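Everything below concerns the one structure shown next.
In this view, the complex is presented without one of its protein chains, the others remaining in place.
Chain IDs A, B and C follow the sequence of writing; residue 1 opens each chain.
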Amino acid sequence: MIDVQSQPDDRRIPIKKVGVKDIRYPIIVRDKARDTQATIASCSMYVDLPQDFKGTHMSRFIEVLNRRHGRITLNNFVSILDELKEELEAKSSHVVMEFPYFIEKGAPVSGERSLMEYNCRYIGEINHASKNFQVGISVPVTTLCPCSREMSERGAHNQRGIVTVTLEFKKFFWIEDVIDVIESCASAPVYALLKREDEKYLTDRAYEHPMFVEDLVREVTRKLRGDSNFTWLKVEAENFESIHNHSAYAMVEWENDDAGE
Amino acid sequence: MIDVQSQPDDRRIPIKKVGVKDIRYPIIVRDKARDTQATIASCSMYVDLPQDFKGTHMSRFIEVLNRRHGRITLNNFVSILDELKEELEAKSSHVVMEFPYFIEKGAPVSGERSLMEYNCRYIGEINHASKNFQVGISVPVTTLCPCSREMSERGAHNQRGIVTVTLEFKKFFWIEDVIDVIESCASAPVYALLKREDEKYLTDRAYEHPMFVEDLVREVTRKLRGDSNFTWLKVEAENFESIHNHSAYAMVEWENDDAGE
Amino acid sequence: MIDVQSQPDDRRIPIKKVGVKDIRYPIIVRDKARDTQATIASCSMYVDLPQDFKGTHMSRFIEVLNRRHGRITLNNFVSILDELKEELEAKSSHVVMEFPYFIEKGAPVSGERSLMEYNCRYIGEINHASKNFQVGISVPVTTLCPCSREMSERGAHNQRGIVTVTLEFKKFFWIEDVIDVIESCASAPVYALLKREDEKYLTDRAYEHPMFVEDLVREVTRKLRGDSNFTWLKVEAENFESIHNHSAYAMVEWENDDAGE
Partner (left out) sequence: MIDVQSQPDDRRIPIKKVGVKDIRYPIIVRDKARDTQATIASCSMYVDLPQDFKGTHMSRFIEVLNRRHGRITLNNFVSILDELKEELEAKSSHVVMEFPYFIEKGAPVSGERSLMEYNCRYIGEINHASKNFQVGISVPVTTLCPCSREMSERGAHNQRGIVTVTLEFKKFFWIEDVIDVIESCASAPVYALLKREDEKYLTDRAYEHPMFVEDLVREVTRKLRGDSNFTWLKVEAENFESIHNHSAYAMVEWENDDAGE
């Protein structure tokens, strides 16, 4: 059978990324409390294609994924990138895997246990010169407006917001620990199950900790850059404003100047 | 050229709905303040297909739409249903058109003008026995939790919510007037542009008007059923809770028992 | 602490549905090949609220869910509805759980194994008079246009489509078996991993089995109504047309007239 993809191409245009996008796949990731956690990822996997070749071999991307039997960790993720690059005879490979991650949390007063969902992602890129691996973590929080609090008789407008941290790092870390840091910076954390005493506690806590999106990204940056394991950070906050039908957004990028040492 | 769609079908299974789904189309609707408003609808249009025919003629749906040149009103919408039924030789037709509708609002204290977006929809169905036409209107609002307010030292959790009203009616009405009613029932309305004095006003207003989703759907129902033009109502409220990562939801259905008279 | 929700309400408007919407939750469902499968559901859970009460108790919905420790089956799903009705002192309860379900399939010629994702849902409702439980299953397929094939020199336009079956039943059945029936009705099934010989086989197979959306919903209805376990069916097909930027859609509803016997 003729292999159309391997035929030469004479347009002399190299392709920067080619591959499969948005394939859903059940994976197993490491979990601090329970050792492992089953979840479902949305995966996009690409390689470059030199100008001489007509097409890539799409089925090999899925084969590389299948070979892992769904076990994906911070440590073996880079081996997927290596293998894609080799199997597809490419110079670079790029993979993004996005997945929900669940953590059991106790409510602040009642201690009632429930599960919170955090969207996480692994983003990797390998080329001839460098390897790059980032972890992204999105954390829903409560934010309470300092300006509204300052001006108003009682109360202040507040809302659900979402903080997304993307980071580069030197060695393994637990997603759970970064989530703890982010939640400690918000006006208040968010829970799936709250009793009345918890709701009172969180309302009071949010009122005592007013935060603009600007404050939130700065606070999270200040705390995370204090951990020498993190060499690069992007911190984003989006507020689903309760007084508007649009979002407020802020973003900080930070790089450790000593990172190369 | 053979007309495959018109061939007979011997499986003896009538098709309840067949047609085109999610076609986007620019339309012009009536506007209380400015006479007309250009917007963009997402349209789904269906007819039934008797058991004897193999297929419908999909291109005719688009032709019926094109014939209107985008002018769609509460009054001529039903004529689209009639025309679809006739052109497709069907016994019933169903159309849904969903579109954003913009209204200029003045902020409550500063009077600053800005545009608010409300998602609206026309839902029509005609069959041999009856004609049915509904209008749906979605209104973003602020809701403040009565329970949180009652228990907490200062403040109360609040959030963006969305109220969706679907209604049947006797004669033409302005979408603008229903939006006014809905906004008056919420803890506070939502705006695109607010100055500091407006933000103070709305924070105070929301604190003075705490509302569960249950309160909100009841309040909206109570006010709208007082208008004898409306013969049937569905009122839904969804709160994007600021203390949870999920929504609270409530729904009331109400029918005027005198509607048939 | 005052219980605001339990206070009386004098507007005399009963609430048809109140509860939590779109909470994401990891669940374990039964799997024909592997006994159980871990997946992630999006859950909405509602009860009615009599006109005398101001509010429901949102935290109890989550507690009922937590009590199952994520084990959800066709058999115990109804017990969630019972428990919600009881715990919330309601007359009716409604639950929808939507989740991706993965099945390992072998490619038609090479036999290469890979995972296919099918979106499934459980929809339950209990009130004083009746219990109703439906299962919904969405299956991506290939459809090839009979009209295009008939007219054209070579080839025919084809595309990805999605068939969604919602059914009521007498006793336990495997989702896998309904998926097999649906895939056998399409122009061709869809796979995550195909080698060249598989691609040739599926292209030829689709060309030999041209199907309008109308044909597809009739064929699936014809086969499923032959299984006396199914008492009610809704069969929908949506084609993401390759020659248009909108979808073609068809739907059949069928009820077994002997179902009540």
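Just so it is clear, a contact is a pair of C-beta atoms (placed from the backbone, for glycine too) under 8 Å apart; a residue touches a chain by one contact, two chains touch by 3 or more.
These numbers were taken from a predicted model, which means no experiment stands behind them.
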Touched by the hidden chain, restricted to displayed chains: A, B, C
Option from B:Lys32, B:Arg71 or B:Arg113 whose C-beta touches the chain left out: B:Arg113
Option touching the unshown chain, where A:Arg34, A:Arg113 or A:Arg222 are the choices: A:Arg222
Residue in contact with the excluded chain [from C:Arg30, C:His157 or C:Lys223]: C:His157
Interface residues of chain C (partner: the chain not displayed): 116-117, 140, 142, 144-145, 147-149, 151-160, 188, 190-192, 194, 196, 199-200, 202-204, 206-207, 240-246
Interface with the unshown chain - residue positions in chain A: 1-2, 4-5, 9, 11, 13-24, 44, 46, 49, 54-56, 58, 146-147, 150-151, 212-215, 217-219, 221-222, 238, 245-254
Contact footprint on chain B, counting only the chain that is left out: 1, 3, 23-26, 38-40, 59, 62-63, 66, 100, 102, 112-115, 117, 192-197, 200
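Here is the rule we use: only the chains that are shown with their structure count from here on.
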Whole-Å separation of chain centres (CA-atom averages), chain B against chain C: 26
Whole-Å gap between the CA centroids of chain A and chain B: 35
Interchain centroid distance [CA atoms averaged], chain A/chain C, Å: 30
Sites on chain A at which at least two other chains make contact: 117, 192, 194, 196, 200
